[in-house]
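This is the structure, below, for whatever I ask next.
Every protein chain of the complex appears in place save one, which is left out.
Right after this comes chain A.
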Amino acid sequence: MTTTEPTAPVPAEPGPPVAKGDAPAPRPAPAPARERTGGVLNVFSHGMLVLWAFMVVMPLLWAVMTSFKNDRSIFSSPWALPDRLHFENWARAWTDANMSGYFLNTVLVVGFSLVGTLVLGSMAAYVLARFDFPGNRLIYYLFIGGMSFPIMLALVPLFYVVNNMGLLNTIHGLILVYIAYSLPFTVFFLTAFFRTLPNSIAEAAFVDGASHSRTFFQIMLPMAKPGLISVGIFNFLGQWNQYMLPTVLNTDPDKRVLTQGLVQLAVSQGYKGDWSGLFAGLVMAMLPVLAAYIIFQRQVVQGLTAGALK
């Protein structure tokens, strides 16, 4: 960085302006040639960037547009703008297609799962990160191993375990399973996080007579807030968007969560033919998450990418 001064030709001789393509100063011979091929490349690659942005946004806009159309025009001309805004699609999806119920179930399941995951995950991670005891490493690797194992393998017996406990097709059963399957990453992430926190404050609290658990809840947990936010966002999105676990463990139509409900709706609309209502439901499910992402953009990106880098 130090060689690039804002004023271009600092040395008298035509020294290193190779790095500054746009500089109007006389360039040495090789520079213009590279500039030209660079220009072609630039148009191509910039075009690719624009194209991909278009390809990402288009399907989403198309879904929003379609949710305001009537059934006939959805099929006859998928790209035409709606003749008018059919808000009744949204009303129908919310009440008749029971999107409201699916929303409520999802909020309940994700709300309790998220709190449970963060509380239990941080407790386990704290102990594993800061206390030496026999079996510490074993338990740590037991948790970590869960990240790379195919969940479907466990789901076959899990269905019967959950069934035998009377938790099949219940909201609280689903919550417990969500927490259990969120623990590996949460423990992995928070263990690393607790290790980075300084020891001195906890020790001071301990010397002042605070118990281990009080030190944890009143000192360490507030200090771990940035880590909790990151892993919380990661888990929120993972649990809100979860499809495989509820598909296997939660087959009662009244207890369905959003993703399941929509897929089921798509199947049943094949008979009823209310496609516009289905699109309204799809958009309804997409919008809150997209809105939350745009508002908390930086935190979401940090939360989702933090784990993969470690």
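Quick note on the criterion: contacts are C-beta pairs under 8 Å (C-beta built on N, C-alpha and C of every residue); 3 or more make two chains touch, one makes a residue touch a chain; residues count from 1.
Simple rule for what comes next: contacts and distances are computed from a predicted model.
Looking at the choices "Sugar ABC transporter permease", "Amidohydrolase-related domain-containing protein", "non-specific serine/threonine protein kinase" or "NADH-quinone oxidoreductase subunit C", the name in the UniProt record of the chain not drawn here is "Sugar ABC transporter permease". Across A:L104, A:L155 or A:I229, the residue that sits in touch with the chain not pictured is A:L155. Touch with the hidden chain on the side of chain A covers residues 1, 3-4, 6, 8, 16, 18-23, 30, 34, 37-38, 41-42, 45-46, 48-49, 52-53, 55-57, 59-60, 62-63, 74-79, 120-121, 123-124, 126-128, 131, 133, 139, 142-143, 146-162, 176-177, 179-181, 183-184, 187, 203, 206, 211-213, 216, 237, 240-244, 247-248, 258-260, 262-263, 266, 279, 282, 285-286, 289-290, 292-294, 297, 300-301, 304-305, 308-309.
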